[in-house]
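A single protein chain has been removed from this complex, and every other one stays in its place.
Then we have subunit A:
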Amino acid sequence: MHLSKLKRFGYALAILGLGLTLTACGKKSSENDKVTISILQSKVESNKALKSIAKTYQKKHPNVEFKIQSIGGGTDYNPVLKTRISSGNAPTIFSLLGPADVIQFKKYAADLNGTKLAKLANKGTLDTVTDGGKVYGYPYNVEGYGFVYNKEVFEKAGIKPEELTTPDKFQEAVKQIDSKKDELGLDAVFATPGKEAWVFSDHLANLYLGQEFNGNSLKLYKSKSMKFTANQEMKDMLDLEMKYSVKPVMQVDYTSQVNKNFSEKKVAMVQQGNWIYSTIEGIDKDFANNGVGMMTIPVKGQEGKLPVGTSNYWAINNKKSDKEQKAAQDFLTWLYTSKEGKDLVVNKLHYVPAYKGYSDFKMPDALSQQVFNASQSGKVIGWSFPGYTGTPWDQNTMQPALQKYMSGKADWDQTVKTATDGWKKQQAEN
């Protein structure tokens, strides 16, 4: 009795299931306007926010489905994109990380010139992804870097960071803090991450190396040579950061720099960007919100200018159906231009916007606010380093050369020669 009841129940369930699948199929075939946008993007920290934004968007546009995959920046992302393209599973929206990616993937990227978003993008932000009059990407956001400092330390030492606009004044201040480091409760003035060569090869070098290219990464990418005339200034700054850093410099990595030393208030400042906010917040929320500021890296002739730029761009796959491309276009336009989207960009993604129409917004943290102010007022230095981050020169020539110098295995003249010769050689081969 019992068993047969159970059996009957089972049958009923099976029939119900079958019915459901059938109706599901029926529904599918009748709803022709359904479209799936698959996104493969390179900013892992945005993964969660992006997924929730997709859900918000879906509520209004129930015909759109999302598939979002986020892969860590730099070297990990590129092979995944390649694999997905060559295996026939190419995403609708993908990231481009600078001119090298543009050249490599422009076959698959739609021309965005003249679209609403392209017109709204801040001046200069599209230069990197423009080739032959065609625009291949939309900037995600802008970011900025400098010396992120501990406000309290500077107050106690009686130094006003905004006045440190020249290398000499800056050096003086560093020495002053160093002489008082015991009473200020510091281990050192800086935490200089010798392990993270990119902090110097990309961010620091940009200020000196990029001068002749006006901070334009595409110009740099296409240049057959680099003069690097301001190299002596870079040496002075690098030496200063190393001399007054926690030791040994070559053992300091990003985590040790930002988490262990800066967030724990053991150093006065670190050379980093507004992206470290969330890390500091995770360790000491109060400190992150009230205790940190960012000052510019003093460079001769560039006083008070913050290096602001972007290295992540959205591209739309031109091999997909028109409908899918349009859906992708609509989504990105909604995200960056609608009232709801703008709010999500600033407060959910924590992006400093790279588009016009955000003037009445307030950034959620002090570091981003500083980048936003600089970007609004135009007191910025362009990012030229995305012009070489995607080329072998960065990781194979520049970074090892700098690390060699920082470990004392090469002198500065050799380092500069290795860098400039290496660039010439690479560019000659291409």
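Operating definition for what follows: a residue touches a chain if its C-beta (ideal position, glycine included) is under 8 Å from a C-beta of that chain, and two chains touch if they have at least 3 such contacts; residues count from 1.
Criterion: contacts and distances are computed from a predicted model.
Which name from "Carbon-monoxide dehydrogenase small subunit", "Multiple sugar-binding transport system permease", "RNA polymerase sigma factor SigK" or "Membrane-bound O-acyltransferase family protein" does UniProt give the chain that's left off?
"Multiple sugar-binding transport system permease"
Among A:Ile39, A:Ile71 or A:Ile85, which one touches the chain that has been omitted from the display?
A:Ile85
Of A:Thr36, A:Gln69, A:Gln232 or A:Asn396, which sits in contact with the chain we cannot see?
Spelled out, the listed residue whose C-beta touches the missing chain is A:Asn396.
Where the complex has a chain not shown, which of A:Asn113, A:Gln176, A:Gln251 or A:Asn290 is the residue touching it?
Answer from the full complex: A:Gln251 touches the omitted chain.
Over the whole complex, note the residues of subunit A touching the chain we left out.
Residues 75, 78-79, 82, 85-86, 104, 194-195, 197, 248, 250-251, 253, 256, 392, 395-396, 399-401, 403-404, 406-407, 409 of subunit A touch the chain absent from view.
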